[in-house]
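Dumping the structure here so I can ask a few things about it.
Missing here: one protein chain of the complex. Every other protein chain is in place.
Per-chain residue numbering starts at 1, and chain names A, B and C are given in the order in which the chains are listed.
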Amino acid sequence: MAQERPNFQSIRVETDMALEARDIVRGTARQEIPGVKVTERNLEAIRITHVEILEEEAERLMGKPRGHYTTLDVPRFKERDPDLKKRLISAIKEALVPMLPESLQATVLVVGLGNWNATPDALGPRTVDRILVTRHLGTVVPDAIRTRMRPVAAVAPGVLGTTGIETVDMIRGVVQEVRPDLILAVDALAARNLDRLVGSVQIADTGIHPGSGVGNRRQGLNQASLGVPVAAIGVCTVVQSISIAEEAVHLLANQLADEVKFYEILQQMAEPEQRGLIDEVLGSKLGDLMVTPKEIDLLIDDMADVLGEALNQALQPRLEPSEWA
Amino acid sequence: MAQERPNFQSIRVETDMALEARDIVRGTARQEIPGVKVTERNLEAIRITHVEILEEEAERLMGKPRGHYTTLDVPRFKERDPDLKKRLISAIKEALVPMLPESLQATVLVVGLGNWNATPDALGPRTVDRILVTRHLGTVVPDAIRTRMRPVAAVAPGVLGTTGIETVDMIRGVVQEVRPDLILAVDALAARNLDRLVGSVQIADTGIHPGSGVGNRRQGLNQASLGVPVAAIGVCTVVQSISIAEEAVHLLANQLADEVKFYEILQQMAEPEQRGLIDEVLGSKLGDLMVTPKEIDLLIDDMADVLGEALNQALQPRLEPSEWA
Amino acid sequence: MAQERPNFQSIRVETDMALEARDIVRGTARQEIPGVKVTERNLEAIRITHVEILEEEAERLMGKPRGHYTTLDVPRFKERDPDLKKRLISAIKEALVPMLPESLQATVLVVGLGNWNATPDALGPRTVDRILVTRHLGTVVPDAIRTRMRPVAAVAPGVLGTTGIETVDMIRGVVQEVRPDLILAVDALAARNLDRLVGSVQIADTGIHPGSGVGNRRQGLNQASLGVPVAAIGVCTVVQSISIAEEAVHLLANQLADEVKFYEILQQMAEPEQRGLIDEVLGSKLGDLMVTPKEIDLLIDDMADVLGEALNQALQPRLEPSEWA
Partner (left out) sequence: MAQERPNFQSIRVETDMALEARDIVRGTARQEIPGVKVTERNLEAIRITHVEILEEEAERLMGKPRGHYTTLDVPRFKERDPDLKKRLISAIKEALVPMLPESLQATVLVVGLGNWNATPDALGPRTVDRILVTRHLGTVVPDAIRTRMRPVAAVAPGVLGTTGIETVDMIRGVVQEVRPDLILAVDALAARNLDRLVGSVQIADTGIHPGSGVGNRRQGLNQASLGVPVAAIGVCTVVQSISIAEEAVHLLANQLADEVKFYEILQQMAEPEQRGLIDEVLGSKLGDLMVTPKEIDLLIDDMADVLGEALNQALQPRLEPSEWA
């Protein structure tokens, strides 16, 4: 019976957020997806959800590789409250630290994915701009500082369309020269839920997977492709315009189910069917558009400030802020 | 009977394009709105529609002041074809010239409306950057050039949110000092039709009216408020996200009317009713979002190049391009 | 005798700093210029010199109008020490407060002079970008905040070369509409002393005077030309390249006076004569060049951060920083 065996389906989940993928797969089912473990807690104005994908079947259903995904939802980020920014910096730092090599001798390469010249895709490069880069200072700084300082390098490799080189190839080349112990990739993500626009941060130990990111990254960045573990920190900066269409139809269906009898049927359609229908009708028309907040340029800068600060704190636990400003 | 008296309604038309306002008001009616005159012609890849609003009733219905509106639709602009750019420059110049004072002694003040720091709203300021400014050269250049050179000044007054001053007040102050014979305002517009995104230019002799422009200009810029005639050139750079929702529902209704019986009713709803419904359900959620093409930064620069070139050619008919480059 | 009547001369002093003008006029004389009062104090790493020009003769000699000039020399600013930044913010705020209208009802118009597109001249516009603008919020914010909030407007009027309009005319137009009680002008200055490059702030109650500023402002901005008192805050961002030539010759002369006998004569030449000689030989060649630190882009941003913070604190003494961030 449907009630006993929820309708978990493997669909082409068009979201970069593991949390959304889980919600889509689960649909209205009350049970958790088998092989997935979810825990939640609330910090003042920040909701932290930890999704762990443990089994192959869950990986297949959700279209995300096994691993840990921490989502920090901060719907009030757009209000630009300095206190909230500070709390978010702490929360990101806390989620990052367990992914970093303990030894301060271990080198970390920060990679800012995306395109400088397209605002919603510029989060990675702009964050890289704020990273305290130290790998080249080894012989320059006094011993008293060097022993407390982790070697950090940072690159913004650009995008295929402007370099002619696959991002994964570019990074693999840099990795061969730098030999980092960990790659920390920063990327702009696409989400489905409008509330997540520049208001949601995902931290994962699985790297960046194909199709992820705003600018159509085509190949995965992970230990398999780069030979080095890849941690990823992403922020949702766009919602595909088709999400709005879906949300429109969905909300209308809910709203009108009572008054206008025939909406019932729409409402009873499984969501994947609804999506398929909308995709077919609107897909080609909306494919190249994106939805962003009006003040996107400002918000991307704010978020790059937050990520830069959080990364510097996490990477350099033994330096004082005044030593890197 | 409905067929004899089409259902022309005065609705709150949320578009800056006179052509779209006319289409919305007219709905499915076969006749033209009384007091409106429309002519159309096609240049290779550019469709030129001239809307003239002649009577008060038409003004009221459409929510646009009486005057001339020329729309240049260039859906292929995104392909970045240099030949198409050149043809568009010519077409804009041709539409502008009749609005300019004939005498080269008459001063024109170009005003670039909008916000430098918000890409889709930055078209005005970026165009101003490309204008050949000559008003201050009077005593510097040789007579042989000066007699062929119109005095042109150019300002980008910023937006209320970043200056604390109403745009109309700022411009009025400048007008008092510069005493131009004509103001030529450049603005980013919001449209409803997705095909118009950075692919449609509107040239009007009525100035900028309240609510127009991407960045919520709150007061009209026109002869009444500024004491000087105001010509306006606008380009659609955003579509409100609610337009996508509407289009989604609309297209679904058309598509499914045959197969899924209950869509018929939706299809038969008058469009204003559909819009009202969608507004009510989605309005608060989508109000602050906007829809833009992915490559918006690049396209805005392209369009600023086109406008700059067209304005320079129209304003300085007797200078050689090599004299202003 | 020369010893009793020092050789105070009115020269064309090519510096925007009153302190430098005084040093040039005074030359090697031990006495102060008659009609000038100077006091000095040292804050940790900031030297504060207050120059008061009291009499007409002093005004003529120094080429600066009568009034108060406070110079904050911070030669270590380039080291980007966060603590030093904080102390500089406090010192600027302290010097500014006495020039501001006491009543929080009095409106202040901040004017950022200079050219966005030329880094060393962009300090004014970039500072304006960081100002908390409140003049338009009167009816929007709750009473509890409004009574503690001064109305502030801010404009960056551009430069003659890109607008075709004299800056003073542009501002006069805005003043007529905004009717501020005080104008606070922010400008980039040229100095002669290389140590002052992005390391010296001058605060004056005399406005901006002709020839001042990096970008050849041609007319004064002051109560006489604008009808409103004008306070000015300027930062030295360039040194004229001719200053380097002078410094070269001057230092060589001092260094070599003992060893190479003929340098004595050069050393004994009065400085104005030396300058005249160098001007004549090098003037046309070096006139359009400027000298800046290598990291000028970064330093201008740092200084705009400092000025923005200092101005916001001075203008809004009763708002919490968290209320304007």
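The definition used in the following text is that contacts are C-beta pairs under 8 Å (C-beta built on N, C-alpha and C of every residue); 3 or more make two chains touch, one makes a residue touch a chain.
The structure presented is a predicted model; accordingly, all values stated were derived computationally and were not measured.
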item	value
Absent-chain contact - pick from A:Ala21, A:Ile46, A:Leu61 or A:Val152	A:Val152
Touching the absent chain when the full complex is considered, from A:Glu57, A:Asp169 or A:Glu323	A:Asp169
Contact with the hidden chain (one of A:Asp129, A:Asp181 or A:Asp305)	A:Asp129
Hidden partner chain, residues of subunit A it touches	117, 129, 133-137, 151-158, 160-166, 169-170, 172-178
Missing-partner contacts on subunit C, residue numbers	117-119, 194, 197, 239, 241, 244-249, 251-252, 255-256, 260-263, 265, 277-278, 281-282, 285-286, 288-298
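Here, only the chains that are shown with their structure count from here on.
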item	value
Relative to subunit A, chain with the most remote C-alpha centre	C
Subunit A and subunit C: spacing of chain centres that average the CA atoms, whole Å	46
Between subunit A and subunit B, centroid-to-centroid distance (C-alpha), Å	37
Two or more partner chains touched - positions in subunit A	none
